[in-house]
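One protein chain omitted, others in place.
Chains: A, B, C, D and E, in written order; residue numbering restarts at 1 for each.
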Amino acid sequence: MNGIVVRNIRRADAQIVASLGRLGVATVHEAQGRTGLMQPHMRPLWRGARIAGSAVTALCHPGDNWMIHVAVEILKPGDVLVVACSSECTDGGFGELLATSLKARGATGVVLDMGCRDAREIPQMQFPLWSRAISAKGTVKATIGSVNVPVVCAGVQANPGDVVVADDDGVVIVPRTDAETVVKAGGERERKEAASRARLEKGELGLDIYGMRLALEEKGLKYVDGPLD
Amino acid sequence: MNGIVVRNIRRADAQIVASLGRLGVATVHEAQGRTGLMQPHMRPLWRGARIAGSAVTALCHPGDNWMIHVAVEILKPGDVLVVACSSECTDGGFGELLATSLKARGATGVVLDMGCRDAREIPQMQFPLWSRAISAKGTVKATIGSVNVPVVCAGVQANPGDVVVADDDGVVIVPRTDAETVVKAGGERERKEAASRARLEKGELGLDIYGMRLALEEKGLKYVDGPLD
Amino acid sequence: MNGIVVRNIRRADAQIVASLGRLGVATVHEAQGRTGLMQPHMRPLWRGARIAGSAVTALCHPGDNWMIHVAVEILKPGDVLVVACSSECTDGGFGELLATSLKARGATGVVLDMGCRDAREIPQMQFPLWSRAISAKGTVKATIGSVNVPVVCAGVQANPGDVVVADDDGVVIVPRTDAETVVKAGGERERKEAASRARLEKGELGLDIYGMRLALEEKGLKYVDGPLD
Amino acid sequence: MNGIVVRNIRRADAQIVASLGRLGVATVHEAQGRTGLMQPHMRPLWRGARIAGSAVTALCHPGDNWMIHVAVEILKPGDVLVVACSSECTDGGFGELLATSLKARGATGVVLDMGCRDAREIPQMQFPLWSRAISAKGTVKATIGSVNVPVVCAGVQANPGDVVVADDDGVVIVPRTDAETVVKAGGERERKEAASRARLEKGELGLDIYGMRLALEEKGLKYVDGPLD
Amino acid sequence: MNGIVVRNIRRADAQIVASLGRLGVATVHEAQGRTGLMQPHMRPLWRGARIAGSAVTALCHPGDNWMIHVAVEILKPGDVLVVACSSECTDGGFGELLATSLKARGATGVVLDMGCRDAREIPQMQFPLWSRAISAKGTVKATIGSVNVPVVCAGVQANPGDVVVADDDGVVIVPRTDAETVVKAGGERERKEAASRARLEKGELGLDIYGMRLALEEKGLKYVDGPLD
Partner (left out) sequence: MNGIVVRNIRRADAQIVASLGRLGVATVHEAQGRTGLMQPHMRPLWRGARIAGSAVTALCHPGDNWMIHVAVEILKPGDVLVVACSSECTDGGFGELLATSLKARGATGVVLDMGCRDAREIPQMQFPLWSRAISAKGTVKATIGSVNVPVVCAGVQANPGDVVVADDDGVVIVPRTDAETVVKAGGERERKEAASRARLEKGELGLDIYGMRLALEEKGLKYVDGPLD
C-alpha cells in the first residue's frame, strides 16, 4: 500500500471528538489504558493549544514533503494532519505557507514526525503544531508516499479517521471505534481526580486517599526513624 | 539499602538555604569548585523560578512513581523533592495532583530525573519543577524503592538534607556540611563579578581585567594582522 | 592554523547584511540553494530575535572558553561571534558577563556550538544568543585555539567575514562573496511566496498553484475513493 | 486490548518463511516497497545469524519483562518472539535463562525493543538475538501487558503471525498475507542484482547499467573538467 | 575536595574480589539488589574479558586526561582505574601508551566515562577496557582534578577501594564493605539459576518454575483462544 491516496475516510462523531479535546492528552491516555501516546520528542511549537480532530495521515520520505501537499486536498474542516516519515528526519517540511493552506481548508492542526520551520510566524497565526524538531532545512518534492493509509507516527499506529488529541503534554491517538468509550472513561477519571485534588489540597496524603500503605508493607518497605548520618 | 524510608534527616540552616537560593545555580556551582551540577538535560518546566531547599530523595524504578507518593509524607515545609530513577526513563511520573499535594505540604519544588506531565496546569500553579522530559506516559505503583537514601540524580550524588538550588540554568546540589562555606564563597564571587560587570559595560576587555595576555603569549598564541583572504 | 588570531577580516556591505537579516533564516537558506544551515540543535535562548552580522569565528576546546575572551577584542560593531568547539561539548562557556562585554563592543549576537548560562539574565538584557545547550557548567581558560580562522560550527563551514543570519528557525551562514546574490534571490522568493500565500489563504491548493498533479501522476500516485475500512 | 494473551495465531506457510530468510533483510525490505524495516538501533548481539520466523508478539512495560515469560508458553517451533515496550527502555529484560527456555521450545530467535544481558553466554549458545541495547539492568515482574496483540516495535507495526526476517542488516516485518508476493518480488530482485553485480565487477558503471544519465541531465547536473583549485 | 590525590586506600580482600569476578556483572548486579550498574553506554573495547579489581578513581575534565597520568602512580597490582569526567565527553583520553603503563604497573583494567583510542592495539595487548566511545580525539594536560575521591561514573557512585566488576554485560560497582555479602548472595543466585536452567532446558516453563500463574491471574491477565484475525 504505497503510492495511494484514499479520498474518503470514516470520522468519529464531532461531539465525541470535542469531548476528547476537553479531556486533554494525559487524561485520554490514561482513560484508554495508557496506550496511544506518541513519543515525548513530539513537542508543541507554542504552548497553550489543546486540540482534537480526525486524523488524515500522510507518509513522507526523509527530506521530502510532497505528500503533505497531496494531503491538503483531502482534509476536511476539523481534521488534524498526521505526518509520518519512512525514516528518522528533522528537516523542516512544514512552514507558514502550508499552515496558511491548512488553516484555509479548516484543519485544526498538524502533527509532524519531522521538523517544522517559520517558528515565529506559525505561533503568530495561532496555528497548532506539534513536531519532532524546528529546522529551516528545506525539503524536496520528488518521491511519492501515501495519504490516508495506516502509519506509525512517533511510535504509535495511527489509522485515518482515528482521533488525535494534542496539547502541552504531547499527542495521543484514540482509535475511532474506541472514542466513545474513552470519553466515558475519561469523564469518570476527571471526577475521581477532582475529588482527590480537593483532599490533596487540604494536605491529605495520597498514601491514605489511594490506600497504598498495606501494599507497601506487603512488598517489604521498611521505615526507619533516622537521621542516619 | 533498598526498600527503606528514612523519616528524619538533618537539614541545613534555613537562612543558609535562602542565601544559596539568592545566589543562583551558576554562582553556587562556581563557588563550590565547579561541582554538584546536574546534567543539562534537567530543564525547568517554566522559566523564571529560582528556588533552594533541603533535599528529600526518592529512588524510583523506570515507569513507576510509587516512591514519590511515599516521599510526600516525609516532606517538611521548605524541602525540595529529588527523584532519581534506577535506569533512564522519561515517563510522566509527576503531574498536577502530585504538585497539589507537594504544595499543600509546603514543599518548595521538585527535581525529577524522569518525565512530568500536566505541562499546562503546573506552570499555572506556579509550582517549580525541573525534569528530564515532558511526557503524559502514565506510571505504575508496583515496585518499591527507597526514600531519603543517597541517590545519583542526573549525574550528581545527592544525599538527604543536602541543599538543592535550581533556576533557569539547571540544578545544583550543595552538600549540607559545605553550605555555609559555599554561601561565603558565592557572595565573594558576586562582588567580584559586579566589579567586572561595571568595567565590561564600559567596554574594557576581559583580557585586561583578568590579566590574560601574558599567559596567552606564553602558550604561544600568535596575532597576525590579516585579512588572509 | 592553530593558535592564531587574525585581527582584520573582510566584511560584507552593511546594507547587504541588513537585507539578509530582514529575509530571515528560512528564506536565506532556500535562496542560496538550501545550503549553509546549521544543525537543528542550535536553538535561540529566547524567542523573537532576528539578526544578521559578520562572522568573527572562535575555535575553542571542550570545557574551555578562553578564545571567546580573545575574540572580544577583535569584534567590531555589527559582528556576530561564532564559537566552534573541537569536539562535542555542552558546557556553559558563555554567560551574562561575556554578554555584557559583547554588547558593550557593539556585537549583534553570539552563536555557540557549546552551552550558555545565565539563562534568565541574558534574555532580560535582550542579547541575542543561539546555542547547543543551556548549562551552568563552568569552563577553564587553559588551552589556546584560534580566532578568525575557518571553522566548522554545528555542521557548517563558517569563514571569518561570512554573514550570519539567525532567528527562531536557527542559524544560516552566507559566504561573504555570495551575499549580494542571495539577497536578490531571497527577495524574489519572498515576492513569489507572497503571491502563493494570497492564493492559499483563499483555499486554493498547492497542488494547483505549483502545478504538481502531472508529476504525481507520472510517478504513479493512485487515488482511490475509500473509505477502506 | 491490554492484559490479553491470544493463544493461537495464524502463521505463514513454513516454506514461504524459509524463502524470506534466504533473501535476507535488505532484499525483503526492498521487495515489499521499502516498508517494514525496524529502526537501525535494533542490532544483532552477534554477527552472522540470518533468521526468519512467525512473530509472537509481547507488549511489556519499561523495566518489566513479565510478559516475556507469558509468551514462552505460546511459542511454537519456528516462531520469533517480538518484544515491544510501552515506552523507551534499555533494561536487560532477556538473558541466557530465557534464551535457554526459548531454544528448548523451538523458537528461532528473539527481537527486543529493550536491552539484553548475558552478552557472552547467548552468542556461545548461538541463539539469534536483536536488541536496542546490552544492559545487565534487571527487570521486575509486576505489571501485565499482552501477548499476541498488534504492537509497534522499533517503529514498525508487527501483528502476530507476521513474518520476521533478521540478519546483520537489522529486522524487517512482512505482513503474513503479503509473504508470498514478497518472496516472488525478492527472487526477481535477486536475479536482477546478480546480473548487475556481474557487470559492475567488470567495471561497468551503474550510471550506464541503470540508465541514469538522461535523468541526471534533465535535473540539471553539470559536469566541469576541473581541477578547480 | 578538588585537586587532591589520596595515596592509600582500603581495598577488599583479594579472594572476595576474585569471587566477584567469577560471578560476573549480571549476577553481581542482581545479588546486590539491582544497584551499582553503570549506564549501558559503557561498552567493552573487545569482547570476552571478565575482570574484577579494586577501584582507583580519577576525576578528569572534558578534553583533559592529566589525572589519568597522576593516577598511574597510585595504582597497585589488581586495581582497576575508574575515570569519571566532570561533564559529558567522548574524547580519546586513553590509548595504548597508557595501557602499556597500566599493564606494567599490574592494573587489571580500565573503565572510562570518556573515549579511548588505539582500538586495534589495545585488544592485541589483551588489556581490558570499557569506555563510552572510541575516538582518536587527543586530550590536553591542563586542568587538575582529583585521584581517589568519590566520583560518579556513568551514573554510579564509585568510592576508592570499591570493587569493580566488568564483562561483556557492562560494569558494576560493589561497595567495599558489601563485597563479602554480595559474594554469598551471588553464589546462592548461581545455584538457583543452575537448577532453573536444567528445568528450562527440558522445556519446562518459567511460569511454572517461578510460580507466576496465580499472580498473573490476580492482576487480571486474560487468555483467549484466537486466532483473532
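The rule is simple: a residue touches a chain if its C-beta (ideal position, glycine included) is under 8 Å from a C-beta of that chain, and two chains touch if they have at least 3 such contacts.
Because the structure is a prediction, the values reported are computed rather than measured.
When the full complex is examined, the chain removed from view is found to touch A, C, D, E.
Among E:H29, E:R50 or E:K137, the one in contact with the hidden chain is E:K137.
Residue-wise, the contact with the chain that is not shown comes from C:G155, picked out of C:P77, C:G106, C:G155 or C:G220. The set of chain A residues touching the chain not shown comprises 61-64, 86-91, 135, 137, 140, 142-143. Looking at chain E, the residues touching the absent chain are 3-10, 66, 69-70, 72-73, 90, 92, 95-98, 100-101, 104-105, 115, 117-120, 133-138, 141, 143-144, 148, 159-161. Listed for chain C, the residues touching the missing chain in the whole complex are 2, 33-35, 39, 86-88, 150, 152, 155-157.
Methods note: only the chains that are shown with their structure count from here on.
Between chain C and chain D, the least number of touching-chain steps is 2. Listed candidates were A-C, C-E or B-E; the one reproducing the B-D interface, defined as more than half of contact pairs identical by residue number, is C-E. Between the CA-based centres of chain A and chain B the separation comes to 30 Å, rounded to the whole angstrom.
Shared interface positions of chain C, i.e. residues touching 2 or more other chains, are given as 90, 135, 137, 143.
Listed by label, the pairs of touching chains are A-B, A-C, A-D, B-C, B-D, B-E, C-E, D-E.
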